[in-house]
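Apart from one protein chain that is not included, each protein chain of the complex appears where it belongs.
Per-chain numbering from 1; labels A, B and C assigned in written order.
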Amino acid sequence: MTELSRQESYTVRFAGDSGDGIQLQGLQFTTTTAASGYDLATFPDFPAEIRAPAGTRFGVSAFQIQFGGKRVTTPGDTPEILVAFNPAALVVNLSDLKPGALIILDPDQFTQQHLKRAELTSNPLSDGSLSSFEVWEIDITRLTLAAVQDYGLGTKASARCKNFWVLGLVLWLFNQPRTRVSEWISNKFADPLVRDSNIAALNAGHAYAETTELAPKQRQEPLPASFLEGVDYRTVMGSEALALGLMAAAERTGLDLLFCSYPITPASSVLHYLSGLQDIGVATFQAEDEIAAVCAAIGASYAGKLGITSSSGPGIALKTEGIGLAIAAELPLVVLNFQRSGPSTGMPTKTDQSDLYQAVYGRNADAPLPVIAARSPSDSFEAAIEAVTLALRHMTPVILLSDGYIANASELWPVPDLASFEISGVNTRSGSSAKLFERDPATYARPWLRPGQAEHIHRIGGLEKDLLTGHISYDSQNHQAMTDMRLAKVESVADFIPPCKLESGTPEGLAVVAWGSTYGAIRQAVEELLKEGFQLGHVHLRHLNPLPRDLPGLLSSFDEILVVEMNTGQLASILRDKLQLKVRQLNQVTGQPFNVDTVKSFIRGLLAEEKSLELTQTQVN
Amino acid sequence: MTELSRQESYTVRFAGDSGDGIQLQGLQFTTTTAASGYDLATFPDFPAEIRAPAGTRFGVSAFQIQFGGKRVTTPGDTPEILVAFNPAALVVNLSDLKPGALIILDPDQFTQQHLKRAELTSNPLSDGSLSSFEVWEIDITRLTLAAVQDYGLGTKASARCKNFWVLGLVLWLFNQPRTRVSEWISNKFADPLVRDSNIAALNAGHAYAETTELAPKQRQEPLPASFLEGVDYRTVMGSEALALGLMAAAERTGLDLLFCSYPITPASSVLHYLSGLQDIGVATFQAEDEIAAVCAAIGASYAGKLGITSSSGPGIALKTEGIGLAIAAELPLVVLNFQRSGPSTGMPTKTDQSDLYQAVYGRNADAPLPVIAARSPSDSFEAAIEAVTLALRHMTPVILLSDGYIANASELWPVPDLASFEISGVNTRSGSSAKLFERDPATYARPWLRPGQAEHIHRIGGLEKDLLTGHISYDSQNHQAMTDMRLAKVESVADFIPPCKLESGTPEGLAVVAWGSTYGAIRQAVEELLKEGFQLGHVHLRHLNPLPRDLPGLLSSFDEILVVEMNTGQLASILRDKLQLKVRQLNQVTGQPFNVDTVKSFIRGLLAEEKSLELTQTQVN
Amino acid sequence: MGDRPQLTFKDFATDQEVRWCPGCGDYAILKAVQRALAEGGARPENTVFVSGIGCSSRLPYYVDTFGFHTIHGRAPAVATGVKLANPELEVWVITGDGDGLSIGGNHLLHALRRNVDLNILLFNNEIYGLTKGQYSPTSRPGTRSPTTPLGSFDRPVHPGSFALGAGATFVARCADIDQKNMLRLLLETRKHKGSSFVEILQNCIVYNKDIWDDVAAKKNAPEHTVWLSHGEPVRFGRNMNRGLRLNPKTLTVSEVNLEEEAVEEADLLVHDETNRVLAQMLLAMKPPLPVAMGVIYRQDEPAFDESFWGSKTGNRRHKVDSLIRTGVFSQQR
Partner (left out) sequence: MGDRPQLTFKDFATDQEVRWCPGCGDYAILKAVQRALAEGGARPENTVFVSGIGCSSRLPYYVDTFGFHTIHGRAPAVATGVKLANPELEVWVITGDGDGLSIGGNHLLHALRRNVDLNILLFNNEIYGLTKGQYSPTSRPGTRSPTTPLGSFDRPVHPGSFALGAGATFVARCADIDQKNMLRLLLETRKHKGSSFVEILQNCIVYNKDIWDDVAAKKNAPEHTVWLSHGEPVRFGRNMNRGLRLNPKTLTVSEVNLEEEAVEEADLLVHDETNRVLAQMLLAMKPPLPVAMGVIYRQDEPAFDESFWGSKTGNRRHKVDSLIRTGVFSQQR
C-alpha cells in the first residue's frame, strides 16, 4: 500500500496488552471522529483476565472502529489499519486484516522474549509473513520516552503514554483534531505530571507523522466529508443508552426507579451507570446475589416503584423462580439480560444470542411473559423504554435481551428529545383492594395497589388466586381460567406492536429475518446484496414474544426465509412453531459478532443454490 | 340403585377431613384388592394444608380407586361409590359421581355447625339434592364408638377408628378378605389398645354390613373374577417405583448412589424412600436448598458416584445454573422433576405437565440435554433406569419428568426381575487425563476420570474448554465446535431409542400423541373409541428430547394429529418446531388429571367435525 | 396519628380462615402480633408483612395489613426491596427455621448485616412443617424424620448465634406459649430501628410435638428460662432465687442459688444488652443452664434504608436530559 485510498469509511483496529490502554485509545479516537461528524460503530474485544500476563496471545485486548461519511452499522469486517503494540497483538489479528492493510508496530517489541510469550518461533518482521501488508516499523516506545522525558515521570509511567503517542499519529493520518483528546486528558488526570506527559505524547505522535516521510501521501479522511453536520449527535455505548432509556422512562412516568442487581459480565455497566443518581429518583441496590436482586426488584414494584433487575445468562437462570413470582403476583418488572457465551460460565467476555429459549420458555409451568430485544447500542435506549412500557401497561415482568457486543460497542446517536417520549397506557388505575383483580380489558392489567393507601390493603402471593377476588384458590376451573388469562395477557401485547416493516429491500425473494445485535451486519449485507441485484428484504424483530401479528403477512410474499442468529437456531425454532414456516438458518456460535461478509457469502450461496435448483427444475419440467 | 350391577371394574372414592385417615383407608383397600388379583389405579387428592380445618371444603382429602378384572389404566372418571365422612366431603365430590351412585354417609355429621363449615345453607339429606343417588345413611361414628368402647381408648381416639369401620363395610361390599388389613394394623400400631380397637372397628363394620338389611343384594365383585392370578404382582406408587428404579440402576452398574435433594411437594417421597439405605450403597443428602442439592449431586458425580437430584418446578428453576455446569463439565447427572401446578408456588398438591418447556429449553445458552418422561406409577421404574443409562452412557445431565399425579397414584405392578436389567453402554472407559476429552464416537461421552487415581488427575470447570485437550479455550472456532458437539451428543441419544410403536389402534385416521401421566386416560379413551369404530392410534412418547428418529415415519400415515397435554400446548409446540407437523391440541390445565370421558368426547367431536368437513368438501367438489 | 381511633387486635384480623393445624403454636404468635400492632399503634395501610413459604409463612394472610407471601427463603430479599422502595413503611418478615435458615440463610445474613429496618420473626419449630416433617437445620441431632429415619447427625445451626455472627443489631427470643412476654417483646421489636431478629420457639404439634416443653411449658419456664432485662442482675426461678454468675477466667457462666449459696445479688451477672460478647454467652446457654429469653442484644446503628435515597435535590427532567446529551460518566463522578 502506498497510500490510503480515499474511501467512504475506514476500519481501524488497535491491539495490545490489557495494560496498554487500548480501550482508552479506541474510545478517544471514537469521540473525536464522532465530533467530526462521521458515523461510526465500534467493537471492543477484551480478555477475561483483569490484567492478563503481558505479551500473551490470550491477553490481547483490541478495539476496532469503522467510521465514515456514509451510514455505518458495523465495526467493519476487515481492518485497513492495525496498530499492534506487541507480537501477540500482531499475530492474533493478522488473519482478520484486509489484504494490503497498513500495520503500525514497534520493532523494539519483537525481542526473543516477546516472541516466545506470543508463542512465535520466528520473527514476523523477517520471516515474510507480513509480505502482503504495508508495515510501518516505528520505534513507538523509544519515541514516546523521548517525548515525555522532560516531565520526569520515570520510565514505566512514561512508557504508558505510548497509547496517546500512537493516537496522535493515527489522528494525523485521518486529519482529525487533537483538541478533544487533550481536553479529555486534562480533565481526567489530576496529577499534572501525568497529564502533561500524555498531552506531550499525543502531540509528539502527531508531529512525528507530520514531519517524517509518512507525510503527506497517506493522509486521508473519509468521503464524503461528513453527512451528519449540523445535527445533534453523540456517541453512545449500548449499556449507557440502556441506562439512559430506563432513566428516561422513569422520568416520563414520574416513578422512582429501583435497580436491583448483582455484578456480572457483561451486564455490570448498566448497574454502574445508574449508581449514584439518587438525587433524581434513581437508586441502585447491589444485592447479595441474583436471587436477592430479582426479589428486591419485585419488592420494589410491590411497593409502587419501578423495579428493575439485570444480569447475564447464568444470573438470569437464578432469577427464574423469582420471575415466576412476578408473573403469579402480576407485578411490573423489567429483567435485562446481557447475553454472553455459554453454557455455564462459558466465555464471559464474548457475545452470543443464545438466551432466547431461556427468555421465552425458561420457567416452570405455563408462565408466559413478553420478550423484546435491542438491536444496536443506540437502539437500547428505545428498547428500554418499550420494556418499561410493557411492564407497566400489562402488569407483568418483561425480559429485554441485549448482549455483550451491543453493551460495549459504541455508535453515533442522534440525541433524543426527552419530552417527546410518551409512555402510553401505563396502568395507573388504582381501585380498591375489593377489586384486586379487576382487569383492564385491553391489557389484562390488574390495578397496582400500593402500600401506604388504606383502600389498597390486600394480600397477595405465589399461590394460585381466584380470577376475580384474588383470594387463594385451588379450584380446578379457576386454575384453567387463570392459565388462559395469563396467556391472553401476554398475547395482548401484540395489539400494541406497531406495524412490521422491512429494514431494507423489497418483500420478494429472500426474507432475512433476525433479532438483536446482528442488525448492523445484516443491514449492511442486505444493502450490498441489493446493490448487486439480488432480490431480498431484511426483517428485524424487536418483539420476540409475542410475535407481531402482521409478521406472517409480511413474510408471505417472500419465496424463502432465512433466519440469521448467533445461536444454534432459537428464533428459527420459534418461527417454525408459532408461524409454521419453513426456514433456512445461518447460525454462528463463536463468541464473535457476524462479519458482513459471512452473511453476504452465505446468502449469495443460498440464492445461487436456489437458482440452480430452479434451473434444474425448469430443465426437468 | 337397588343393587350394584356386576361390572368389569368399580370406582370407589373415600372422602373426609385430612384428619379422618382417608389416605390410609384408601391404601389399605388398594392392597387388599391387589392381593385378590384385580388390576387397579388410584388417585389420592389431598389439600395443601397439613391438617386443614375440620369440615371445610378446602380441607377435604380424597382417595379414589378403580379396580377390576380387566386392564385398569385410570382411577376412573365417575365413582360409583362415595364414602363421605362429612357434609363438605359430600358436597365437593357430588358433581363427579356417576348417576345413581351409592353414597355412604353418617347423618350425625350433618349438624347445623357442620353444614355451615361446609358453606351449605340447606341440608342435602333433606333438600333433595341427593335424589338421583342411592344414599345409605349409617351412624358410622356411633357404631364405631360402640364397637370399640370396651377397649377404653377415650372418645376422640375411638372415633378415629371409623375409617377402619367403613373399610370393613366396603370390603364386605366387594367380598374382599380382611386379613391383610388386620395384619397391617397389627404391625403398624405398637400400642395394643389402638391396635385392638382398630381391628375391632374393621370387624364391626364388616359385620354390620353382613347382618343388616344391606345384605346380600348389593354385595358384588368385579367381573371376571381375576385375570392376573398366578403372576407375581404388587401395588406400587409412582414415587416408590421411581426410587426402586434408581436403586436397581445403581445395583446393576455397581455404583453407589448419592441422592441430593431438598424437600418439596410432590417430589419429597422419593427422597424419603431412598433415605436410610446406606447399607446398600444408597445415601441421601438433604441439602440446604435446591442449588446446593444439584451442586452436591454434581460433586458426587465428579467424584465417581451416581449423583442424582430431584425437585418440582420451582426447585428445578433454582437448579438451572447448576445443570448448565453439568453440561459444560460433561458429568452424568439425573434430575427428577415431579411437576405440579404453577406458575410460582401455584397449587403444590395439584398435578400438571407444564414443565416440558423448562426441561427442554430452560437454560441459558445453547445447552441441550436429554429429556424423558414416565407415564404411569409402575413405568417410573423403567423410566428411572433409562434416565440413569442415558446419563452414564453420554456423560450428560438428564431430566426425567414425572408429576404429582403419578407420584402419588398406585398401580398394579408385575414385579420385575432385577437380574434381567442390563444397563448397556455405560461409559466405563477411564483413560488418562491426557485424553480428558477423547470421546466415544457413538455417544460423545468423554472418559469419566475419578479422583483417587493418579493417572486421572485433571482440572475442569464451567469455562469453555478446548474440544481436544479440555484446557480453557476462548478460541472462536473451538466454541463453535464445542457447541456443535454438545448438540450432536444429545442428538446421539436418538441412535439408541427403540422403535416407536402404537400403544393401541392402527396407523390411520387420528394419531393421538401424548407423554407422561396422561397415558392411562388416553389409552382407555382410544381403546373405547376403537371399539366404537373410530380410526385412530395412540402414540405415547418416552423421549421428548431428542425425539425418536422414526416418529415422523410413524405419524406420516395418519390423517391428523392430536396432541393431548395437561399444559397449554408444550409438546405440540415442540412437534411443530422439530417435525414441522400441523397438530390439533387438547389441553387441560386444571390441576387434575384427564378424565377418560373428556378425551373421548373431544376426539369424537374432532372426528365428527372432520367428517362434516369432508362431507362439505365432497359436496362442494 | 392524631385523632385516629385506637385499633384493637381484632382490627388486624382478616376474613380468611386460618389454616394451621388445631393446636399449632402459630395461632398464639398470630395473636401476639395482632396485639402488638394494635397496642403499638401500627397503621394498617403503612404496614407490610412479607413471608416466604412454610406453615409459618402463611401468617400474612391473617393480618389485615399489606401482605406478600413470596417464595421459599426469599422474604428478607423481597422485604429489603419493599423497605428500600418506601422507607416509610413498617415492614415485618415472617419466616421459619427452614425458610429462614435453610434455603434463606443468605438473605437473612445480608438483611441483618446491612441492618435494613425489618422486624424479622423466625418461627423455630425445628422441623419442616408444610412439607410434612423432614428435619430442618435447627433439628437436634438424632431427630428421626422421613429423611433421617435413622436419626439426623448434622450439627444444627443456632438461630441467635447465627444472627449475632451475621452482625444483627437486635437479637431476641421468646416462646409461642408465653403470650404476655411475647407481646412485650414484639413491642420492643417494633421500636428497634434496623433489623430486629426474634427467634420464637414454636410448637409443631403434628411433626415435632412438644419439643420446647422441657424449657417453655408453663410449668417449666420459670426454672428453665431466664427473662433478661437490661441493666438488671440475671435472676430466675419460680421465686427468683436462682441467678447467673460469670467466671471471668473461663469466660463461662454458671448458676448460683441465692438462697442456698453464699452469694448476693451484687455478685450476679448484670445483663448488658449492648455487649456482644455477653450476648453470645447468653445465647449459647442451654439446659442445665436456663435458656435466655427477651432482648439478648441490642445496638443502635443507622439502618441501611435511612439515607438510601438521600435528598432528591436535582431537577430531574433537566438532569436526565443533560445526562442523555452529554453522557452519564462525564457528569456522575
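As a convention for this text, a contact is a pair of C-beta atoms (placed from the backbone, for glycine too) under 8 Å apart; a residue touches a chain by one contact, two chains touch by 3 or more.
Since this is a predicted model, take the numbers as computed values, not measurements.
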{"item": "Shown chains touched by the chain that is not drawn here", "value": "A, B, C"}
{"item": "Selected from B:P87, B:P124, B:P222 or B:G322 as touching the chain missing from the view", "value": "B:G322"}
{"item": "Sole residue of B:P192, B:G461, B:P499 or B:G553 that reaches the chain not shown, by the stated touch rule", "value": "B:G461"}
{"item": "Which of B:L94, B:A157 or B:I472 contacts the chain that the document leaves out", "value": "B:I472"}
{"item": "Selected from B:D108, B:E251 or B:E503 as touching the chain missing from the view", "value": "B:E251"}
{"item": "Which of C:T8, C:N257, C:S307 or C:T326 contacts the chain that the document leaves out", "value": "C:S307"}
{"item": "Touching residues (missing chain, whole complex) on chain C", "value": "102-106, 109-110, 113-115, 137, 149, 153-158, 161-167, 246, 248, 250-252, 275-278, 280-281, 284, 301-302, 304, 307, 332-333"}
{"item": "Footprint left on chain B by the chain that the document does not show", "value": "232, 234, 236, 240, 243-244, 247-248, 251, 256, 258, 260, 273, 275-281, 283, 285, 287-289, 291-293, 295-305, 307, 321-322, 324-325, 329, 415-416, 418-419, 451-454, 456-463, 471-472"}
{"item": "Residues of chain A in contact with the chain not shown", "value": "49-54, 56, 58, 262-265, 268, 271-272, 275-276, 284, 286, 288-290, 314, 344-345"}
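In this text, only the chains that are shown with their structure count from here on.
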{"item": "Chain pair showing more contacts of the two, B-C and A-C", "value": "A-C"}
{"item": "Overlap residues in chain B, where contacts from two or more other chains coincide", "value": "58, 314, 344-345"}
{"item": "Chain C residues counted as touching two or more neighbouring chains", "value": "53, 69, 71"}
